[in-house]
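The complex appears here without one of its protein chains, the remainder shown in place.
Each chain carries a letter (A, B and C) given by its place in the written order, and its residues are counted from 1.
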Amino acid sequence: MVDTAIFEADRETAWCPGCGNFPLRKALSESLAEMNLKPEQVTMFTGIGQAAKMPHYLKVNGFNGLHGRSLPPSIGMRIANPEMKIIVESGDGCTYGEGGNHILHNLRRNIDIVNLVHDNQIYGLTKGQASPTSGNEIKTPVQTHGVNAEPLNPVRFAVGMKASFVARSFVGDKEHLKAMIKAAMEHKGYAMIDIFQPCVSFNKINTYQWYQERVYHLEEDYDPTDYAAAVEKADEFGDKIPIGIIYKEEKATFRERIPYLKDKALVKRNVKPTELKNLLTDFK
Amino acid sequence: MVDTAIFEADRETAWCPGCGNFPLRKALSESLAEMNLKPEQVTMFTGIGQAAKMPHYLKVNGFNGLHGRSLPPSIGMRIANPEMKIIVESGDGCTYGEGGNHILHNLRRNIDIVNLVHDNQIYGLTKGQASPTSGNEIKTPVQTHGVNAEPLNPVRFAVGMKASFVARSFVGDKEHLKAMIKAAMEHKGYAMIDIFQPCVSFNKINTYQWYQERVYHLEEDYDPTDYAAAVEKADEFGDKIPIGIIYKEEKATFRERIPYLKDKALVKRNVKPTELKNLLTDFK
Amino acid sequence: MDLNILIGGEAGQGLKTVESLLTTILFRQGFYVYSTKDYMSRIRGGHNFMEVRISDKPVHGPTNEIDVLVALNDESVDLHLQDLNENGVIISASAHEDRRMERLPAKEIAKEVNPRAVNTVFIGGVIKVLGLALDEAETIIKEHFSDDKEVVEDNIELLKKGYELLDKAFLLERPGRDKEMMLIDGNSAVGLGAALAGVSYYAAYPMSPSTGILTYLARKQEELGIVVEQAEDEIAAINMALGGSYSGIRSMTGTSGGGLALMAEGIGLAGIAELPVVITDVQRPGPATGLPTRTGQGDLLFAINIAQDEFPLMVLAPRDQEDAVYQSFRALNIADKYQMPVIILSDQFLGDGSKTINEINLDKLEIDRHLITEQELAENGKYKRYKMTEDGISPRSYPGQFADQVVLIDSDEHDELGHIVEDAEARTAMVDKRNRKLIKLIKEDLQEPEYKGPEAIDYLLVSWGSTCGPLSEARDLLAEKAQVGMLAFNDIWPLPVSELKKRAAGAKVIVVEANTSSQFAKLIKSETDLSLFAEIVKYDGRPFVGKELYQKIKDEVM
Partner (left out) sequence: MDLNILIGGEAGQGLKTVESLLTTILFRQGFYVYSTKDYMSRIRGGHNFMEVRISDKPVHGPTNEIDVLVALNDESVDLHLQDLNENGVIISASAHEDRRMERLPAKEIAKEVNPRAVNTVFIGGVIKVLGLALDEAETIIKEHFSDDKEVVEDNIELLKKGYELLDKAFLLERPGRDKEMMLIDGNSAVGLGAALAGVSYYAAYPMSPSTGILTYLARKQEELGIVVEQAEDEIAAINMALGGSYSGIRSMTGTSGGGLALMAEGIGLAGIAELPVVITDVQRPGPATGLPTRTGQGDLLFAINIAQDEFPLMVLAPRDQEDAVYQSFRALNIADKYQMPVIILSDQFLGDGSKTINEINLDKLEIDRHLITEQELAENGKYKRYKMTEDGISPRSYPGQFADQVVLIDSDEHDELGHIVEDAEARTAMVDKRNRKLIKLIKEDLQEPEYKGPEAIDYLLVSWGSTCGPLSEARDLLAEKAQVGMLAFNDIWPLPVSELKKRAAGAKVIVVEANTSSQFAKLIKSETDLSLFAEIVKYDGRPFVGKELYQKIKDEVM
């Protein structure tokens, strides 16, 4: 195991004291260290939001792109580079709101990445509007009479899409979160973890305590490869909320479906125009 | 019942002879007539594609907007006008591809409209690239070795989202399709019908015959309000494909969740600035 | 009298409340106020500050000199001391080595009463230092915390304690006020203008620094009976608004640069489909994410040229908070009259800044929806959404308005009925019809820029949008040295050129704006044959300051 310190996960942040992003960062850096990874072997793609500032707050390669667009650039990297460990990380608003179309279609692509969603059920950085996962009862300066739409249950959505790895975790349960992160990193294909991450500044409903009182570990004998069981578990979101790997299905990844790509690292590709003379023959 | 002819569903089209869009138009105009609707009482919102040309080919109010954006403008109308019968109609590419984020979130909004998706499992107007619902085996000028992503099963997706009305139908079964359209129109809340609509020009796999051999009507005693049953049915997409109302759940609509809106037709709202003097007091 | 109070501290320390209470107190006491916000893109920590400039005459922008420095943390003293005037005062909880220091141990004082109300001690202190009475402050504290009597009492107690502990440093007198005034920030001003204009639907996605429009209208939605909806993204927002507009209700959206980019295609749709819609772009420095909470004027040419190909649209940029109310109202009228998109270019400086303005004159405001009547329909026969007309404006009706008539709008090129066409003649005719609307707009509705200065001038200063205030202050100072005039543009596209051509004749033209490439100067050059003498730009994310501008123009240009 490498020294966790090489990930410099103690950098100063712009997060609020007590924010659930801190334990998330800790769990992440420890997981990476325990997996014997070095900073240059990991790349993190994020969007915009409080969660999305993560690549500034620990040492890995980072692409801090646009709000809602954390996923698409990661595909470019997966194509270029079969080796790199890729983590896509962003907030619930960024991932499920502005970025909804990308998660919808990347579940289908089964691209080999890990997608960590900081689910604080709120827009943090823009000061507390409803996110797609906000409950109907929450009132905000925009949702003055509560939320007009039903909250998204990201796990049920992803299971309904038969994503290849769907998990839920909670920053208040570090060992669980680390186990989930490591399992996701080891999973071949798209692996999503929806992570409960309390926002102490704007979400006064879904607090640490709220989650603590509700989450429970999946039963020992729970079989995440059983679709029907997964659908049932995914639907539990009330007084009790299961955390763990809800659904898992091994299947061909995006790269594996491109027959000629194999292990080729396009980033090593070297082209000489004079060697491509045969491209001209089509036009003669 | 009004005369079907008032919908002028015999206008000249730019569709290919034999296209599945013709029987769809017929079923639609007959359904409207049988529901005693007049052209001015119905508004159709579409995107861009072959399917999306529909409002030019029959007489109703029409908003032929942007590719992928058939749904959002319909929300504006539903807010303005509680009475209007609203049909959102477009292709599978437009609705599930470019427009994926809008369907994702309008399932949540439960906005009171009918969403007819012409699912020909192909991009017709742009000459035959894969759509989100195309099977992996289809080869196209872009998907030269088949499709890299798993096909979207729109019904399973919508059921996983617990949309309030999810149905599937087939243009080759006119009576069924009409029954579905009428049920959707009568349903309070968002009602989606994924409609198999063969593209005779570009989809050589999912032909009339292909569908005919596979589709079957849901059993008489099938209960669409049973979520577990719906999940199972939604997952059937192979040698046998069920058509009918797969899932149905009555719940508050978008308008109903805005407490002060009630039946108010904002389109009738009349404002006099001089009567809004109290707005200035906030700033004094 | 011209005095500037700076309140500095970390995000999360309640700066905004201090600023808002203080600003309101001073406004109510009859002062002209201009307050600006300088904050970071974070929720807690970092360094933020607010400035409240007051005077007995109208103030149009910020200044750099500080008279009262309220330091909620030590860093604020370190960072701002250099700008403190000789006879200024520092109010701080901890001691600093400066003769201008007044210690106010707010924490200790508040601990005994109500620790959450700690900042109110500072408010009391400031009022004392200014030499004002407490009465108005008490009233406002009562209004602000009206929900909870106990909290009101605690706050008033702390207000008094802060007041008692400090000495008067300035002996301000309450200015008299002979007319009703208002204190308003630019975002609320745009919202207010829209509310007065009868906007019934505001669909938007949160984005700094435009969220204030969204929250203003949301706060009022129930009272007005209108709908404010948070869209899933900005693409949805513009298309939702277009759906509302098509359906016959006044619809609007607002965002900042990145969101405007996502709306581009939809704005083009409004152009070709001839749907009225108003889009407010509260500019921030970019591109991409840039500086989310800062100011700039970098979106000008993007806004004018937004979306592929061409279509008539209007772009206007309010000069200040008062203008913002009227321009927002006007934008909705123009959108309806010409059935086209209107972009309001605001910016963080204008949007977040508050100013004392004249009471809005409601009698001046007239709504005209430009919808056809039953009778007009009858005269026309079959309803044609895109009927060819001389001035390019086709009769507008909404779905369901008339029996037996349907309304079809189209994003493809189309014929008079809205049906898809592809032939060369129909295309050309429809483009020409749309373009004719701009000709009418230029004739009937374009506002020439406001001129300030003597008739004969050597220099002509030119501003657009919110730069008006600071540049106008600079002009007044420059006028002591030379013959200087100034034009403040609020209509940007189409560009009004007559006043400009007239005033520029014989003068050296200096264009001042907040971007790197002098976009407005480029626009002037492409629309006129004028040569420009100098271009002054700033792109650090901070607003122009009158005195700074004066210095710069005097030293570098004149």
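Everything below uses one rule, namely that a residue touches a chain if its C-beta (ideal position, glycine included) is under 8 Å from a C-beta of that chain, and two chains touch if they have at least 3 such contacts.
Because the structure is predicted, anything quoted here is derived from the model rather than measured.
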Visible partners of the omitted chain are A, B, C
Which residue from B:S70, B:S90, B:Q129 or B:S164 sits in contact with the chain not drawn here? B:Q129
Chain not shown, touching residues in chain B: 14-17, 48, 50, 65-68, 97-98, 100, 123-127, 129-130, 132, 141-145, 148, 201-202
Touching the missing chain, which residues of chain A? 14, 38-41, 43, 45, 48, 53, 55-56, 59-66, 69, 71-77, 79-81, 83-84, 101-102, 104-105, 258-261, 264, 266-267, 269-274, 276-277, 279-280, 282-284
Across the whole complex, the chain not displayed is touched by chain C residues 40-41, 46, 235, 256-258, 260-262, 264-265, 268-269, 271-273, 281, 283, 285-294, 296, 298-299, 301-302, 304-311, 410-413, 420, 422, 424-425, 427-428, 431, 435, 515-517, 519, 522-523, 525-527, 529, 531, 539-542
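Keep this in mind: only the chains that are shown with their structure count from here on.
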Length of the line joining the C-alpha centres of chain A and chain B, rounded to whole Å: 31
In whole angstrom, the CA-centroid distance of chain B from chain C equals 40
Which parts of chain B, given as residue numbers and ranges, touch two or more other chains? 101, 104-105, 258-260
Pull out every residue in chain C that's touching 2 or more other chains. 222, 229, 232-233
